[in-house]
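Quick one: the structure is below, and I'll ask about it shortly.
In this view, the complex is presented without one of its protein chains, the others remaining in place.
Per-chain numbering from 1; labels A, B and C assigned in written order.
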Amino acid sequence: MRTQLAMVIDSSTCIDCKACMVACKVENQVPEGYWRNWVKSSEPRYADVDWMDSVRPAHFQPGGCMHCSNPTCVSACPTGATYKDESDGAVKVNDRLCIGCGYCIPACPYGARYRHPTRHVVDKCDFCQHRRDRGELPACVTTCPTKARVFGDINNPKSDAAQLLKQNRSIQIVHESVNTQPNMYYLSATAPINWPVKPGKPDAMQFWKLINPSIWGVVGLNALGVLLMLGKQILMSHDKPAADNSSPEKES
Amino acid sequence: MKRMLISIMTLVFLTVSVAGLMGAEKGGNSRKGKYTFRKSCRECHMEGGKAQELSPANKTQAQWDAVFAADQYKSLACKAEWEKLSAGDINDIYAYMWDHAFDSPSPAKCK
Amino acid sequence: MAHQTIHRHTRLSIFMHWFNAVCWFFLLLTGLGLIRNDALQVFPAWPLWMRSVFGSPETLLLSHETVGIIWAGGFLIYGILLFRQEVIPFIREILTVEIPRDSLWLITKGIQMTLGYPALEKIAEKFGFDSRIPDQGFYNVGQKLFAIPSILGGVVIALTGFIMILSQYGTVAAELVQWSIVIHFITVGLVFAGLLIHIFMAAIAKGEQPALISMFTGTVPEDYAHHHHKLWLDEIRASDAAETSPAQGNG
Partner (left out) sequence: MSSPFDPALSRRNFLKWSGASAAAIAAGSQTPVLHAQAKDGNTGQAPTVAHKYTVCGMCLNACGMIARVENGVVTKLDPNPRFLKSRGMLCARGNAGIQQLYDPDRLKYPMLRKGERGEGKWERISWDQALDIAAEKFMKIAKEYSRCGVLFTPGSDTQSTFVHWFAEVFGSYNIATHESSCLLSRNRAYLDTFGEVPFADVLHTRYIIIVGANPFEAIMTPDTIDLMTARKNGCKIVVLDPRYTKTAGLAHEWFPIKPGTDMAFFLALAHVITQEKRYDQTYADEKLYGINELTEHVRQYSPEWAEKETEIPAEAIRRIARELSAAAPEAIVYPGRRTSDYVNSTQMRRSMAIVNALLGNWDRPGGLLAARQVGLANPDLPEAPFYDDNPENRLDHGMANMMFDEEGSFKHLRDAIIAGKPYPIKGWFIYKYNPLQSLANRKKTIEMMQKMDFIVSVDITMSDTAYMSDLVLPAPSVLERQDPAVGLQGSSACACVMARDPVIPPLYESRPVFDILKGMAGRMELAEFFDFTVEEYRKGQLKGLPDAEKALREDGVYYNPSKLYGVYDGKIYKTLSKKIEIYNQRYAQMGADPLPVYQAPREQPVNRYRLVVGRSACFTHCTTQNNALLHEMMPENTLWLHPRSARKLGLTDGDRVEVKSHAGRGELAVSLKNGIREDTVYMASGYDPLSPGLTRIYGRGACIADLIEDYADHLSGNMAMHETFVQITRKGAV
């Protein structure tokens, strides 16, 4: 079976220490004000109850790009710079093909993408490709104090991730409007579940999709017209060229 | 008013406890004792030295009391070294040993 | 008379024409190869093929951008250096339109091209207009009508392309880039649609071979000039007569 790298996260062990966020930031030189990963937290919901009544436990949910199998970002990219890498199942950005249009940014329901302010391309998690090339785990996985993030090929039954997935009930976090088939699995109940947003497209992209058939149509029609005339020219070669000369002759 | 009362009570408490502590302390200068002990005794009483390694934390306060009881030192092998020390020096060493004994409030640390 | 040739294009114009043509084709094909998105691409195999031809998508984009810069840059330098000599006269020429005559040309020529002369004569008779195709200057109005939007389109294509390149090296408002791609695409589509007609009319259509040849030799047969661009020929003759300048003759 094809490799599908994924994260299986036991969010009940997350203590919201933000080590993963800082580790990622350093490893990938993510600029100030931007993040490739995050920890979402549940708000304690005991506002109007008495202190001594039941207290809802806090819940923290580490995340990042979900490397979806049905990635809405990939279908938003006009150039194919954002692609699903068949070799490892990660969703990646080819920096050198990205023109920084940002069509993919609102297309991600998880907010996992941003436009890099100095590299001017879209940036996101790539499961620390360069670390994996060296045989290391992604920075967030390595650094996590409680090892809440388990990383591996879920299609390889021997991997920790696959085994964890097999042994536990898990959920994927999706927005109701589209099942992106994320490759980030959460074990047990994970609380701040409803934060993904409906994938959106910029107006320009919508306009493009709208007008796209017309443009192809105009070109196609013209091509057809030219072909017809060419055909006519070849088939109806007896159309008098002499008439061509009639005009100046008549005039002179 | 309440603050005043608390202050007075704290003061009373402190005086009582400091007095108690004074009573428990030996007369000598513990800091000087440390110095004199190191200078005069440690050459032998150290790891790999001629005699058993000694630190205040090797004995309880009661045990030190026994060591420094009158003329007790005369039964020790290093009697000659003791006699070189003045009564004040010995008292200082006693204070040092006692203050940092095994069961003292601040037992001597290895370092 | 029929064998006499008349100078029509300078060497530089010829060069610029073919420079434009080669760049256009290259940019069109590579640009089409850059659109890799199922919802936008009509020929999904094309980008894949293009990418493998160029070795990688990055080289494809890099080539497209490089040739794009050469194309736009070439015209920019050309335009700046020869602003007086070439640009102004050219613009003046393509903007000179005489509506009654030129609209009649469009109608008669259009009917002739599509339906043929007999049909033209019949229709002219029926609707009561002269079936003779009106005389034209250096460019006929069809060429003018293609020239104006394709020049404007070229500017738009160059500008939007430049914005896209710029956005990779500097901070450009996301919306500007987003709209640039769409406009780049649409403009290329429309200009290309016109281009198809230009190619047909100027190179393939019967009787246009002298025009095509002139894009290499720089000269046209006098009878061709007389037939297609009579007003221009008249002008040359008039000025020849006045100045007897050898430069304007066929040498």
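To be clear about the criterion, a contact is a pair of C-beta atoms (placed from the backbone, for glycine too) under 8 Å apart; a residue touches a chain by one contact, two chains touch by 3 or more.
As the structure is a prediction and not an experimental result, all values here were calculated from the model.
Enquirer: Of the residues listed, A:139, A:173, A:215 or A:229, which one is in contact with the missing chain?
Expert: A:139
Enquirer: To test your reading of the contact rule: which positions on chain A touch the chain that is missing from view?
Expert: 13, 15-19, 21-23, 25-27, 29, 31-33, 44, 46-47, 51-52, 55, 57-58, 60, 92-96, 118-119, 121, 126, 129-130, 133, 136, 139, 142-147
Enquirer: For review purposes, identify every residue of chain B that touches the missing chain, sorted by number.
Expert: Residues 2, 6, 10, 13-14, 16-21, 24, 29, 31-32, 35-36, 38-39, 42, 47, 60-61, 99, 102-103, 105-107, 109-111 of chain B touch the chain absent from view.
The criterion applied here is as follows: only the chains that are shown with their structure count from here on.
Enquirer: From the mean C-alpha coordinate of chain A to that of chain B, what's the distance rounded to whole Å?
Expert: 72
Enquirer: On a C-alpha centroid basis, what's the spacing between chain A and chain C, in Å?
Expert: Computed value for the inter-centroid distance: 41 Å.
Enquirer: Just give me the whole-number Å value for how far the CA centre of chain B lies from that of chain C.
Expert: About 106 Å separates the centre of chain B from that of chain C.
Enquirer: Using the touch definition up top, name the residues of chain C that touch chain A in the complex.
Expert: By the definition above, chain C touches chain A via 34-40, 42, 47, 57-58, 61-62, 113-114, 116-117, 132-133, 135, 164, 167-172, 174-175, 177-182, 185-186, 189-190, 192-194, 196-197, 199-200, 204-207, 223, 226-227, 230.
Enquirer: Taking the touch rule as given, give the residues of chain A at its contact with chain C in the complex, in rising order.
Expert: Counting only chain A, the residues touching chain C are 75-81, 94, 96-103, 105, 115, 117, 120-121, 202-205, 207-209, 211-212, 215-216, 218-219, 221-223, 225-226, 229-230, 232-233, 236-237, 239-241, 243-248, 250-251.
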